[in-house]
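Yeah, one chain of the complex is gone here, protein chain that is, but the others are all in their spots.
== subunit A ==
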Amino acid sequence: MEINKKILMPSKETRQERFGRTLSFISISAIVVLVALILYFIISKGISTFTDNHVNLWDFISRQDWSPSTIGKDGKPEVGALPMIVTSFSVTFLSALLATPFAIAAGIYMTVIGPKKSRGFLQTVIELLVGIPSVVYGFIGLTIIVPIVRTLFGGTGFGILSATLVLFVMVLPTITSLTVDSLNAVPKHLSEASLALGATRWQTIYKVILRSATPGILTAIIFGMARAFGEALAVQMVIGNAILMPKNLITPSSTLTSQLTTGIGNTVMGTLGNNALWSLALVLLLMSLFFNILVKLIGKRGKF
């Protein structure tokens, strides 16, 4: 009887495992529900511009006048988001373009060329760059980069160029540290094979290590772009916040994120002005989804 009971009752270990499993299941469900709610909220709010206020989707992404509270000459509210979309993409691509060569060079130094001692030091420097709050970057941009741009190129100094330079510093550590990871993941025996075939160190870096790490480096660049695309505060401080189609790199303009932070406090919930901002948020959400899918696709191709 005693033995029967012992065998049939769950043991202490079993109960512990059940408890742990329940706990992690609850946590993961909470996260999934949270994400689903956020998605639902942004999407339902974002599309209300088109469903409730009957704004044409094509007008939203192709027109250049943004002033949701006024009615335009044609009798429709002015909600053309094109200038912000263009500016967002411009600062994203330009900053990634600028940061990538630096990141690759730094990554190669940290993994292949540099002495072991300096690697730890550089790692710390990069982690420090990641940890600086974006408002600090924006402040530095405002007090140093904007005046320099103004002196060199004229204008007000606010605009895509200043935003690109600030974002360059912000995405550099992201791209660098992920590039370092992907360079480290290239098996050592590949470079040995290359050297044993009579390749120089430079040939080995260029033709084997970089080529093998390409999928990882692309992933790093996309993560950097995702960060640049989503950065709001620092960009807002240096871009000028004029909702105009950017004519060149030094005229004030506005990104999706900077318009969101500028406008959200000045609109009333439920009005077109507010809904239009939610639509901007929806564009941001879709873009980050797109970046994520891109990373997944590249990751699948780049397995050793």
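The rule is short, and it goes like this: a contact is a pair of C-beta atoms (placed from the backbone, for glycine too) under 8 Å apart; a residue touches a chain by one contact, two chains touch by 3 or more; residues count from 1.
Just so we're on the same page, contacts and distances are computed from a predicted model.
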Problem set entry | Record-based protein name (UniProt) of the chain missing from this complex, from "RNA polymerase sigma-70 factor, ECF subfamily", "Phosphate ABC transporter ATPase", "YeeE/YedE family protein" or "Glutamyl-tRNA(Gln) amidotransferase subunit A" | "Phosphate ABC transporter ATPase"
Problem set entry | Selected residue (touches chain absent from view) among A:T49, A:S134, A:S194 or A:S279 | A:S194
Problem set entry | Contact residue for the chain not shown (choose from A:T51, A:S69, A:Q203 or A:N248) | A:Q203
Exercise. Out of A:T49, A:T111 or A:S212, which touches the unshown chain?
Worked result: A:S212
Seminar exercise, completed: Contact residues on subunit A toward the hidden chain run 187, 189-190, 192-200, 203, 207-208, 211-212, 304
